[in-house]
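Only a single protein chain was left out; the remaining protein chains are all shown in position.
Now for chain A:
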Amino acid sequence: MITRERLVEITLVLLLAAVPIAAQLLNEPFYLTLATRVAILGLAAVGLNIALGLGGLVSFGHAAFFGVGGYVAGVLAIHAFNGTPMLLGLPGTKLMPFIWIVAILVSGLVALGIGALTLRTSGVYFIMITLAFAQMIYYFAISWPAYGGEDGLSFYVRNGFPGVDTLKPLPFLLICYALLALGLILFQVLRKSRFGAALQGARQNEVRVAATGISPYRIRLVAFVIWAMITGVAGALYADLNRFVSPAMLSWHMSGELIVLIVLGGVGRRFGPVVGAGLYVLLEYWLGGITERWQLFLGLMLLGVVLFARGGLIGLLAGKPRHG
């Protein structure tokens, strides 16, 4: 049987697929950039959806992983461009698959460290400590002149992908779509797995999970690392989209935007991140063209969702989630 949620999801996929066609027909290549932003922010939000939606981990540090992914892309690209070796004499690279792997490894390692220390706490303390770590990384990036410091790091040519002309917006968009799709599949697989059951159990009733003999700490640590890895890849794509990475990607605004986006879309719902990212990017585009204060409207919408539609936009469209 096709549920309402499934129908909403199919519609969303068709809408995303229609963007490149519309861009072509209307001769509006900028639509491709918008769709790319949706895919990338959506992917970052999918990562957050694992930690927050499945695991109930409210943190304020995910910009750290987004930014780390971005810097990995920027730093590798700059070294490849200049032909200079990096740390330990390793060469840079301009190939996206390698960049993604490095972004996954580095974000994962950073998350393992931060998570191991912060997941002992919960609630407000967890929020504040993750924020503190993210700010440390932010200030570190600002005060690192070799990689642009406050000004950030520009690289003039987008990184490559074997057999694909990434300089053109459409192929790059398709790459981002593909990774978003992978992220969504991963979310679904994890949600249904034993790991997902334990992670959701720890959110619903931490004491009970512990009493059955599963350590919530270890489950959450793994979720935290997976989340960071996905966010890191999204960060690398974001850097490639803009051909620029700066400390702004690491700032707490970024963390806040991702949380806003997922709450708008629907926390814990598979396509919540996609809806949220779409809404966010469209609002930014339309309202941002009218007024600088477009985030005021975003805030009002957020208020509306929090007060009247706890399931976010997906909840409004598709009703309550099915459990089982």
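Here, a contact is a pair of C-beta atoms (placed from the backbone, for glycine too) under 8 Å apart; a residue touches a chain by one contact, two chains touch by 3 or more; residues count from 1.
Keep this in mind: contacts and distances are computed from a predicted model.
K.L.:
Which of the following is the UniProt-recorded protein name of the chain this complex doesn't show: "Branched-chain amino acid transport system ATP-binding protein", "L-lactate dehydrogenase complex protein LldF", "Light-independent protochlorophyllide reductase subunit N" or "Sarcosine oxidase subunit delta"?
P.N.:
Going by UniProt, the chain not displayed is called "Branched-chain amino acid transport system ATP-binding protein".
K.L.:
For the chain left off this view, which of A:7, A:210 or A:303 is in contact with it?
P.N.:
A:210
K.L.:
So one chain is hidden, and I want to know which residue out of A:23, A:45, A:99 or A:190 touches that hidden chain in the complete assembly.
P.N.:
A:190
K.L.:
Tell me which stretches of chain A touch the chain missing from the display.
P.N.:
Answer for chain A: residues 189-190, 192-198, 200-201, 204-205, 207-215, 219, 222, 323-324 touch the chain left out.
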